[in-house]
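With one protein chain removed, the remaining protein chains of the complex are shown where they sit.
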Amino acid sequence: MTLSNSDDLALRERLLGMTTATATNMLNLRGYQNQFMTGARPIQTGGRACGRALTVRFGPARPDMTFPQDERHLEPLWVAIESIVPGDFLVLDCGGDVQAGTTGDILAARIKRRGGVGIVVDGALRDAAQIRDLVHLPCWSAGVHGSGFIAALVCLDWGLTVRCFGVTVRSGDYILADDDGLVAIPAALADEVATDGGETELKETFIRGLVEQGVPLSECYPPTADVLRQFHEWQAAHGH
Amino acid sequence: MTLSNSDDLALRERLLGMTTATATNMLNLRGYQNQFMTGARPIQTGGRACGRALTVRFGPARPDMTFPQDERHLEPLWVAIESIVPGDFLVLDCGGDVQAGTTGDILAARIKRRGGVGIVVDGALRDAAQIRDLVHLPCWSAGVHGSGFIAALVCLDWGLTVRCFGVTVRSGDYILADDDGLVAIPAALADEVATDGGETELKETFIRGLVEQGVPLSECYPPTADVLRQFHEWQAAHGH
Amino acid sequence: MTLSNSDDLALRERLLGMTTATATNMLNLRGYQNQFMTGARPIQTGGRACGRALTVRFGPARPDMTFPQDERHLEPLWVAIESIVPGDFLVLDCGGDVQAGTTGDILAARIKRRGGVGIVVDGALRDAAQIRDLVHLPCWSAGVHGSGFIAALVCLDWGLTVRCFGVTVRSGDYILADDDGLVAIPAALADEVATDGGETELKETFIRGLVEQGVPLSECYPPTADVLRQFHEWQAAHGH
Amino acid sequence: MTLSNSDDLALRERLLGMTTATATNMLNLRGYQNQFMTGARPIQTGGRACGRALTVRFGPARPDMTFPQDERHLEPLWVAIESIVPGDFLVLDCGGDVQAGTTGDILAARIKRRGGVGIVVDGALRDAAQIRDLVHLPCWSAGVHGSGFIAALVCLDWGLTVRCFGVTVRSGDYILADDDGLVAIPAALADEVATDGGETELKETFIRGLVEQGVPLSECYPPTADVLRQFHEWQAAHGH
Amino acid sequence: MTLSNSDDLALRERLLGMTTATATNMLNLRGYQNQFMTGARPIQTGGRACGRALTVRFGPARPDMTFPQDERHLEPLWVAIESIVPGDFLVLDCGGDVQAGTTGDILAARIKRRGGVGIVVDGALRDAAQIRDLVHLPCWSAGVHGSGFIAALVCLDWGLTVRCFGVTVRSGDYILADDDGLVAIPAALADEVATDGGETELKETFIRGLVEQGVPLSECYPPTADVLRQFHEWQAAHGH
Partner (left out) sequence: MTLSNSDDLALRERLLGMTTATATNMLNLRGYQNQFMTGARPIQTGGRACGRALTVRFGPARPDMTFPQDERHLEPLWVAIESIVPGDFLVLDCGGDVQAGTTGDILAARIKRRGGVGIVVDGALRDAAQIRDLVHLPCWSAGVHGSGFIAALVCLDWGLTVRCFGVTVRSGDYILADDDGLVAIPAALADEVATDGGETELKETFIRGLVEQGVPLSECYPPTADVLRQFHEWQAAHGH
């Protein structure tokens, strides 16, 4: 299922209209209990991004892989970055190893230049302050480290299914990210998550309004039939 | 020992006059070595709160408890929230499990509407950014997760003695919270902590002033008899 | 190798001209793979500091050491602080124990008054918010705790080689710290790190500029001979 | 649902006929994904036990609970132990805290004398070697510690629903334990787990026999209709 | 570099003549600092095995991968097992997740029947006691769990480079395992590790003999020229 560029852009915009919590809830309701990345922390405040997962895998360094004898060897991370098309979201799988930074400000700048919209790494970034303040590419990670990745890691491959913060991520999943964290949305479900999630966001805003006016939980959350009726009237009246 | 509403409010105000570090120190001096919650992180900057602990306990989900057959079953978390009286501080015990968010923006809004002053959870919150930016209820947690708690947890009960970030908390303990973390003050000690802690805050401010003027530690910290005399003169002169 | 005060100040200023990532990279290139402190978190944003390591060691409390019978006993932490000369950076080794705060606002104020430039502790600070907002001394730690250290720790000694966030630190190492973390630079290497690191910073800024203009990684990072030539021309033209 | 003593004994005997892995599988098939205690380690080799959960909860010590002023206070752990009836399995919830031993050889001897069949604690035991070698009561724990629990813990209560090694355990659940670990079987499901699990054990033994004779997985595991037919013939022929 | 069956068998036999510590040391001397699997625990005592790595990767379960719609889908773990040739050593990469058992007694029996010599999993086994006592296949793991893997994991693929207990393992590496743990020996180095390691084992046995006779470390470890001369004489005399 490949979308045209404009359809993909529209879909990502719709997903950006909801929080990661709402998108996670939509997936939970469809039997996907394990799509939120537990423990990823943003390096910026207020960052939001949505893109298609472009996956890269790292492992602990070993000399025969870090310094391969084949002269035609291309560093997979470089190849992956040069393969980015606008709307891609880099998902780096380090197995939780934070002993070296996978991506610094120069790679981040290139990722942004090619249209990448964000990075998540279950390991460390390098130059996190500069990525945040100079490159302005939203990133989520398990930590920061001063070493380049070659000091402790080797890039294994890219494009494969990976693990990241306890989630199995396939290339092409939609990654939605905000201050709370990240959720991997299987591509086949992205459209219905966008539709139902948008409706849910509205409904929860409506209910929060009721709560702020003093309505007790038993009368509005989960919403009663009466509250749902009120919501649909309000929705119709406001043209949502 | 139950205080009248106004006495309780006054006591909480006095406790808010000191840092969690000072309150912890007052408890240490009385033989309570383990009242500071180690590892709780605020979701906001500059938040401060003091309230009486209202405890809730969660456990890993199991179908017979998540979906009980008894139709009269009331979700304990809902009951606990509707039991809040002004000045309560929710203390949620998840056993450190951050695989699902216990409280989102709607529950937080209801907690605030009923007069709750804060939440601490040794697990995850949901919608943390919205609780911080829209609901404005100060919260401390071990993490953030996009799933509602039903995805991985079940609410066991409320009002019992619980564990939270390494502290045994009884319902009715005073919880004092600031950027540094949280401390549970046994109700029977709250008044004397408020009194002695206030004095200690003043004294430490006075000593820090001396230090900033260049007095070496050996002459002022811990305070010598001479420094204490100077402090009491200063205190008298300034009407504290 | 002891520098004169002015040489030391000049060296620290030059080191402050680079990020911890660049300094770490310079050390990696010289065979030092393990000089970046993994996991230290700043209590402030935008803090930067460079100083010579003054080390202090803590251990779990035991009565015969916490309350020694020898009246001439001096608390090693107090002695260490009173030994600070301008440009020292306190490195506190707690073995990762965050059950008590090692340094509060009064000690931090004294450290600053004596010319200390920063603190790193692989344990907890106390009064972190006040150190940040009132004392303005940049600090990095593993956490915050309300108890003074006497509640759970004993200060063992100072001036010895210590471990801190996975790095062996010798008294006299240069500690460079920024938002990304901290790196320990052996004194014998500090001058060449300062020189080569400064050059590297410039080069990376130049390359990031190329990347932002759209040059692919294969043509500029790592830099080709042509890029290096362009860089040296640019460097000459701009008087760096 | 309370069984007569003889029915309960018969049920526990039937459950002892299967491994914890088989019982866990039976529960997984019924939608209970989280009943196996992850990380519990036996202190003996070859120990097996099955009993009804008798729960006890501990928390970090605090003086007002460790030394209550009420003279009529009874230590909950002592009360719980004296409440044991034959076939009970003690489930101690320490929140993972291994800083003190909950149960030593004397308490273990009393537990055994009253008919207790085993102990699991997500904290530490004391005198583990003596419990194993002198008392001969099978135990599973997260560690061993030399201190009695009063040094770091307080017993909160007993008989409530608890958490233990990531499982929510209700008093009355059947606990089945072997070298691999422990599983909590809700009482309402115990009979059908016993029945189906017994059948599954036989089937898996039969299939393992086929595998050992060289039958490839695709022809026998999961079993084909043909293998199931062979199994039922074998079962009939051998009177199971 | 593919060896004939008999050459491979001979090589594995020679590697079995040394401890994992000696093989690790041989690799350290060649610049491979990170080939020993940190934290793997044997389920048996006295087990030893050497084989060629056959890798399998698992990730957290997600419905679209656990229950794929393509009817031609083959479970990768089953395919991997049926691809075993004598002398293979299964290396299962679970990213440290011990929430479900990857391999039980039936799969272990099939692995053994096809000539597999051992299993290492940086996650959990199922039926560990039966694998040890009935199947007699040596295994190393991070834990044991009662659930089959489908409860929490999905098998992603096999034959790729994986991570296992902090080591990057390529299919075809030689895995040497004993009570102390496991080491991954790159195939290109296996022959020289076998040769030099055998010599080192002899030398260390000789030196340990000297030590037991009372020779101080300064005279024999590391061996002096004189000790090496004695060793070679002893070696010649004993026909090693």
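Note that the chains are named A, B, C, D and E in the order they appear, and that numbering of residues resets to 1 at the start of each chain.
The rule is simple: a residue touches a chain if its C-beta (ideal position, glycine included) is under 8 Å from a C-beta of that chain, and two chains touch if they have at least 3 such contacts.
These numbers were taken from a predicted model, which means no experiment stands behind them.
Student: Which chains here would be touched by the one that got left out?
Tutor: Per the contact definition above, the missing chain touches C, D, E.
Student: If I consider the whole complex, including the chain that's not displayed, which of E:Ala10, E:Val85, E:Ala188 or E:Leu217 touches that chain?
Tutor: In the full complex, the listed residue that touches the missing chain is E:Leu217.
Student: Given the contact definition stated above, which residue among C:Gly39, C:Gly59 or C:Pro223 touches the chain not shown here?
Tutor: Residue touching the absent chain, from the options given: C:Gly59.
Student: Among D:Ala40, D:Ala53 or D:Ala128, which residue is in touch with the absent chain?
Tutor: D:Ala128
Student: Among E:Asp88, E:Asp105 or E:Asp178, which one is in touch with the chain left out?
Tutor: Within the whole complex, the residue contacting the unshown chain is E:Asp178.
Student: Spell out, residue by residue, where the missing chain touches chain D.
Tutor: For chain D, the residues touching the absent chain are 78, 81-82, 98-99, 101, 104-107, 109-110, 113, 124, 126-130, 134-135, 143-148, 151-152.
Student: Using the document's contact rule, name the residues of chain C that touch the chain not shown here.
Tutor: That gives, for chain C, the contact residues 31-32, 34-35, 59-65, 95-97, 154, 156-157, 160-163, 166-168, 170, 186, 188.
Student: List the chain E residues touching the unshown chain?
Tutor: Residues in contact with the chain left out: 19-21, 23-25, 28, 33, 36, 38-39, 178-181, 183, 204, 207-208, 211-212, 214, 216-218, 221.
In this section, only the chains that are shown with their structure count from here on.
Student: Count how many hops through touching chains it takes, at the least, to reach chain E starting from chain A.
Tutor: The distance in steps between these two chains is 1.
Student: Averaging each chain's C-alpha atoms to get its centre, pick out the one most distant from chain B.
Tutor: E
Student: Compute the distance, rounded to whole Å, between the mean C-alpha positions of chain B and chain E.
Tutor: So the centroids are 50 Å from each other.
Student: Show the residues in chain E shared as contacts by 2 or more other chains, in ascending order.
Tutor: Expected reply: no residues.
Student: Could you draw the chains as nodes, link the ones that touch, and say if you get a line, ring, star, complete or other?
Tutor: Graph shape here is other: it fits none of the named patterns.
Student: Pull out all the chain pairs that touch, please.
Tutor: Going through each pair of chains, those in contact are A-B, A-C, A-E, B-C, B-D, D-E.
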